[in-house]
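If you scroll down you'll find the structure; I have some questions about it.
What follows is part of the complex, with its chains left where they were.
By written order: A, B and C. Residues from 1 in each chain.
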Amino acid sequence: MASFCIIVTSSPLESQGCYSAYRFTQAALEAGHSITGVFFYQSGVELANSFQTMLSDELAMYPKWCELAQKHVFPLQVCVTAANRRGILSEQDAVQNDTPNLFNLDAPFESVGIGELVSMLNESDRSIQF
Amino acid sequence: MKSLAIINQSGPITNNAGQESVDLVLASASFGQDVSVFFVDDGVFQLLNTQKPEELAHKHFAKSFGAFEFYDVENIFVCKESLQKRGLEKAQLNVSCQLLTQTELNAQLQKSDNIITLS
Amino acid sequence: MILHKFSVSPFSQSNLISALSRIDPNDGILLMEDAVYGLNSALIFEPIIQRTKNVYALQPDCVARGITCTEQAITLIDYDGFVALSLEYDKVISW
């Protein structure tokens, strides 16, 4: 059995990548492999925006990722710099801005530095980017 | 420590891929990762030494390429075919680098444990 | 050996054609997402299957788009097969 690091760099609405990554992760877990974690970078960070509101008949990826990560206990890490550039702020960012309630990056997503990606790559047998 | 190849595929101004590639290169290198940087397809336009992104109030992030050597990032590979197709020559490039044929490019990529593309 | 993964339409973007000569005959090629549209045109898939014998297409992405693969040289896989394939090769590049 192998361990995977999943990297998502594509925007949820501008690419199928975020959905493909979800299906790959699901299939890997079902086959008995483990997921070291998912790292969201570039436009991929847009998936972590908790304000996303799809119409009722549209595919909503945010709750799907939350559910999968909580069920199988793997981290959803979001690059803090890439997220801030795209208007995605964690509670810590909000506190620093003196507007402690104004954040849209919440658990199970975590705001991290790029160093966390390096750690994940080193702990995983394989990385796959979507 | 595993080795990491970072492949640039986009020009410098159209999107944020170039800046976020530099962020990734410098952070990975400072965490001791063995990093190689590749410029292929439109990514080679990031290397053009005549660019003046200030003209459009954009940050000249390509100036950070000069910092790569201080982070021990010495493997900077450029796709020869991509340069030729775009009418560019080595003398027009802003960083010291190795030009690779398509076969050599594949051989270098085979050496890296992980590969991330930025486009 | 590398698994080269392509996700965008070869009709609108040239990254598949550009990357083809960088691919070793022992490497693999996976067509998924909009790249499966290439299965509709021999002009596109012929150079691919001539480059390597190891060419795969993600069937759920074909079904969703209404694309059928008539070329015997291309192996259709599902997500389970995709996971297995990513482990058969040493690494995956997402062009």
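Here, contacts are C-beta pairs under 8 Å (C-beta built on N, C-alpha and C of every residue); 3 or more make two chains touch, one makes a residue touch a chain.
Not measured: the values here are computed from a predicted model.
Stoichiometry for the complete complex in this file, please, as a label-and-count formula.
The total chain composition of this structure file is A x2, B x2, C x2.
Note that in this section only the chains that are shown with their structure count from here on.
Any idea how many Å lie between the Cα centroids of subunit A and subunit B?
Centres of subunit A and subunit B (C-alpha means) sit 26 Å apart.
Pull out every residue in subunit C that's touching 2 or more other chains.
91-92, 94
If you look at subunit A, which of its residues touch at least two other chains?
127, 129, in rising order.
List the residues on subunit B that touch subunit A in their complex, please.
Going through subunit B, the ones touching subunit A are 1-2, 4, 16-17, 20, 23-24, 27-28, 31, 33, 113-118.
In the complex formed with subunit A, which residues of subunit C make contact?
Subunit C residues touching subunit A: 5, 7, 32-34, 60-61, 78-80, 82-84, 86-87, 91-92, 94.
Where on subunit A does subunit C make contact in their complex?
For this pair, the touching residues of subunit A are 2, 4, 15-17, 20, 23-24, 26-28, 30-31, 33, 125-130.
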